[in-house]
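Worksheet for the structure shown next.
The other protein chains are all here in position, but one chain of the complex has been omitted.
Chain IDs A and B follow the sequence of writing; residue 1 opens each chain.
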Amino acid sequence: MSLKYIDEYRDAGLARQLVKKIQAVSKKKLRLMEVCGTHTMSIFRHGIRSVLPGGITLLSGPGCPVCVTAQKDIDAFVELTKIKDVIVTTFGDLIKVPGSGSSLANEKASGADVRIVYSLFDAVNLARKNKDKEIVFCGVGFETTIPTIAAGILIAAGDKIDNFSVYTSNKLTPPALAALMETPDIEIDGFILPGHVSVITGTNAYRDTFEKYDMPSVITGFEPIDILKAILILIQQNEEGKPALENAYPRAVSDQGNVKAKEIMNRVFEVCDAPWRGLGEIPFSGMKLKKEFQGFDAALKFDVNVPDMPEPKGCACGQILMGLKTPKECALYKKRCTPMNPVGPCMVSTEGSCAAFYRYN
Amino acid sequence: MCLAVPSKIIEINDTVARVDVDGVIRETCIMLIDDVKIGDYVIVHAGFAINKVDEEAALKTLEDMRSILAMEDRKADGLSGHP
Partner (left out) sequence: MAEEKILLDHGSGGKVSHSMFAELILPLFENPELSKQDDGAIFDVDKGKLAFSTDSYVVDPIFFPGGNIGDLAVNGTINDVSMCGAVPKFISVGLIIEEGFPVKDLKLILETMAGAAGKAGVKIVTGDTKVVPRGKADKIFINTSGIGVIPKGVDVSGGNAEPGDKIIISGTIADHGITVLSSREGLRFDSDIQSDSAPLNRMVSSITSSGCDIHVLRDPTRGGLGTTLNEIASQSRVGIKIDELSLPVRGAVQGVCELLGFDPLYIANEGKLIAFVPEKDAGKVLEIIRQDEFGKDAVIIGEVTNEDPGKVFLQTAIGGTRIIDMLTGEQLPRIC
């Protein structure tokens, strides 16, 4: 098998050498946070925790779009399935996430037309082919995904497809990191920053947060070599007392990021405040459709009114996403809350901390 | 938060390209990136190419790492008295 740019970064020999080096330089006890859920998955999948020195703790941060999608937004997605002639399209990640009452998977089982798509492209094409239906896309995701949603909307606008709309619940990464830094009691010694978000944003997007808090920060990719390298750099920065913002993923990430993608994103969307599940409202951390694209806003097109419901009692997702607790410290973990019967969102998404802990520990 | 896989461009039709991941061919939208050509590797997320892979940087990362680790090994060996 040969997967270029993947296999080389899974090289067992090199990985083992890196592990040795990590073992050699690690002295202090450190708590490092991988912000991104795809990192969490990769760390579990490759057994990275099991090769790290005992003093290094990896925390899973708020970078799982499914985990941080506000319960109210999930409730709205569920409401949309109940409108006549609406086909709700979603990424597979989201389908089992429970809102306050139901989930998209539940509604699908009771006959609602909910379809998993792999790309915005597929959702727009569905609208093209089903002129008598309304196609609504559940718009979750971070900077990596938002430009693809924007592109989908531009395609729909260009081709005058008016039976397509998006319910936006997108999130931005740097504001969430800043909010995290302002949270009392957090103990984090370094950030492993999300590689694919950074492909779009560029290294510069983290510069302000870094300068303000002097937090060791490394952008990296998702293969074991990438992750181990980032961990090594964070340990070295801590041991030497020299925090820095470094890019360990230069094959994909540049200082300024993908300018064209950002331009397309900013043509369609503008920054707004956004609610994060478990974390609450974070200023300037979301993106909503600009005025001229409001015709594609499912929230305006359909009258979905969902009441504010309290989040599930006892679920510690919020604290887990901030690194204040581990899943095992949640009283419901493995008891009332399992992947078969999830209480909170962290148990739903395969990359959610609780699900990942459940599966691999 | 974002699964994305390096894929090789094998055909371009306006804003849509066909990409190859070790024998798996699928369509990818390339409207988010500039100047791609056949043979380039792009990173594909949710059906969209979000950037080109910088081949030089990719090689350099690995080489740098190998040489740093090798140097460390020599240093370590030197200290323990085995040249």
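In the analysis below, a residue touches a chain if its C-beta (ideal position, glycine included) is under 8 Å from a C-beta of that chain, and two chains touch if they have at least 3 such contacts.
Computed from a predicted structure; not experimentally measured.
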item	value
Residue of A:Glu8, A:Asp122 or A:Asp162 touching the missing chain in the full complex	A:Asp122
Of A:Ala15, A:Val166 or A:Ile219, the one touching the omitted chain in the full complex	A:Ala15
Missing-chain contacts mapped onto subunit A	1-3, 6, 10, 12, 15-16, 19, 37-38, 41, 44-51, 64-66, 91-93, 95-96, 115-118, 122, 141, 145, 224, 228, 338-340, 349-351, 358-361
Subunit B residues that touch the omitted chain in the full complex	1-3, 5, 21-27, 44-46
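Operating definition for what follows: only the chains that are shown with their structure count from here on.
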item	value
Of all residues in subunit A, those that touch subunit B in their complex	1-6, 8-9, 14, 17-18, 21, 24, 36-38, 63-65, 91, 118-122, 141-142, 144-145, 147-148, 151, 154-155, 194, 196-197, 199-200, 225, 229, 248, 250-252, 254, 258, 260-261, 264, 351
For the subunit B and subunit A complex, residues of the former touching the latter	1-6, 8, 21-22, 27, 29, 31-34, 41, 43, 45-48, 50-51, 53-55, 57-58, 60-62, 65-66, 69, 72-73, 76
